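Omission of a single protein chain aside, the complex is shown with its protein chains in their original locations.
Here is subunit A:
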Amino acid sequence: MSSSSSILTPAQKYAAGALFGLALHQAQIHQTRPLGFPSVDDDDGRSSDERVSSGSSSDSVSEDPQLWVHESSCLLRPIFKFLEIDNKAWSGLEETSGCSPPKHHVGAFLRLLAEESGGMPSEAVDKEHALANGVDAMASSMERNSVDDESKKEKHREYKNACQEKFSSAEIVSKTKQEEEKVPDNSPKEISHKQSITEQVHIQASFEFDEKQLEEVSYPRKVAVLYELLSACLADIPGDDKKCTRQRKGYDARHRVALRLLAAWFNVKWIKLEAMETMVACSAMALLKEEESKEETQSPKTSWAKWKRGGIIGAAALTGGTLMAITGGLAAPAIAAGFGALAPTLGTIIPVIGASGFAAVATAAGSVAGSVAVAASFGAAGAGLTGSKMARRIGDVDEFEFKAIGENHNQGLLAVEILVSGFVFEKEDFVRPWEVQHDNLERYALQWESKNLISVSTAIQDWLTSRLAMEMMKRGAMMTVLSSLLTALAWPAALLTLTDFIDSKWAIAVDRSDKAGKLLAEVLLKGLQGHRPVTLVGFSLGARVIFSCLQILAESENSAGLVERVVLLGAPIAIKDMNWEATRKVVAGRFVNAYSTNDWILGIAFRANLLTQGLAGIQPVEVPGIENVDVTSIIDGHSSYLWSTQEILEQLELDTYYPIFSPPAFKT
């Protein structure tokens, strides 16, 4: 592409690249120091000499290859290259991104973006507006269909009621008793505190730079900048750097997190970016398909070679353990199917965003060849996850299968969500807790080891409804169970009967969940999700699957850009002796641990760990960068994660960059 085909001027591209670099570095800092926590950069006090030295005495970026902005992580330079920023300016930009607090620079770069409007050809201004309109139209078409949503919610309510009736009566007894006893964890004070924190975070976010400078940048300009950066993130530019440690192609989770932060800085709604993602993906697919059909008529062999180069076959055709039932032969039709499914989407996109909008999109997306990676991501994806059933027994895991949820598959969504249930009574429970769509992601539920999970869940439930337990709960013994467990005091005799009953099953399930996590990690490493950023959400043993997956990823190379966000709910994971820090590092964006202080079933089932090492599903994990969310007020007992997960996810507002847990809204 030549620079004339772009909407932005070189200086604006420079500023865009710089802002992206700053956002990328901030995103990495926020991994371990989320906003809302005291941090060295926060105070504006001139007196502190930290202020003065922060710019001058930190290490130079070029010496710390751990940094995302470092050359070797290969996150920033390809972007600069795509933006056609003079390579002489790269080291300065990297250093700027990595060295100093962003608030010193963001304003300046924003002003640079805002400038030069006068000198711009009117054609470019028109394009900018066309693009912005297109994105707006796309975004509004993506806003969820409210009627549909309502019916789903209704269904979910039914499910919730049914579940509650079936399973939770026993637990709820203890819950109400507990409330009567006024357990301090549940006090409203907590909630108001939460609220203030949320506000604080928002204020902090806006204080990062001068609002005035933001206003100077027009909305179409912001959209154009974000669009250009997004295209750059998705484009697959042949790199000539040998220092590069990042071999994977596709959409890097770290890029997505940086874009998310940038959108927050720009005050542009995230849905607009999701709209852009779809637009870029679809236009790239269309162009690629055109090229593909052209090439096919000439020589099928070269096109096959091209696909290989594109990384699709590498991703889809599995070698080694023949873990999944996908072979090269199976993958090829799947790819074709992916294309076929996409074509109509493109047909709908053009009327939505308008022809001029589409022209602007195509221009901004740049060269056709540049966007191969997106399309590659995409093609393998449809069949990639759902098709990955277990070919044979691997490491004791009998069942491991992805189920597509929702109807938005193969529609150009560039982010994937994998949802893992871990406390199930029937096979439906793998899918049903997730059916209400709360975001615009391509969603898959993982169905794994249903036999074991159902058996352990049922065993727990049976015990709960057993006379002994009922009796005990009536006497209000259960509310003291957790505290006695925590303080390692005397155990109620009834608990000992539980232990015989459940322990062996629980132990097997825990073991399987670790193994399933390993499989999940392999799936992700092989790019079956289509080289797209993944959001992992799981409750109970499902959370353990995710954690075990993250542990494997933390040990593997090249895994940093896979996972974008993680939500663990009621996780049976020890706090001590587990490498939470390392797992935090493989998650580019938010890492949430939702716990309930009265989840005593979890406490009993996992008591061995609870006593000595702490338990993530019951206690906050005091590891920097992990958002601990107390959901005690929503969760009645361990089984209520089945129907309350949705509510928790809604309150987490995962699409927000900053840590948020909005206090429960009043619903009737």
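The criterion applied here is as follows: a contact is a pair of C-beta atoms (placed from the backbone, for glycine too) under 8 Å apart; a residue touches a chain by one contact, two chains touch by 3 or more; residues count from 1.
One rule holds in what follows: contacts and distances are computed from a predicted model.
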{"item": "Listed names \"Sorting nexin-3\", \"Adenylyltransferase and sulfurtransferase uba4\", \"Ras-related protein RABC1\" or \"Mitochondrial inner membrane protease subunit 2\", matching UniProt entry of the absent chain", "value": "\"Ras-related protein RABC1\""}
{"item": "Sole residue of A:H104, A:K269 or A:K427 that reaches the chain not shown, by the stated touch rule", "value": "A:H104"}
{"item": "Which residue of A:L93, A:L519 or A:I546 touches the chain not shown here", "value": "A:L93"}
{"item": "From A:V223, A:V629 or A:I648, residue that would touch the chain that is not displayed", "value": "A:V629"}
{"item": "For subunit A, the residues touching the chain missing from this view", "value": "10-11, 14-15, 18, 28-29, 32-34, 36-40, 46, 49-60, 62-64, 66-67, 85-86, 88-89, 91-96, 100, 104-105, 107-109, 111-112, 115-116, 190, 193-194, 197-198, 201, 620, 622, 624, 627-630, 659-661"}
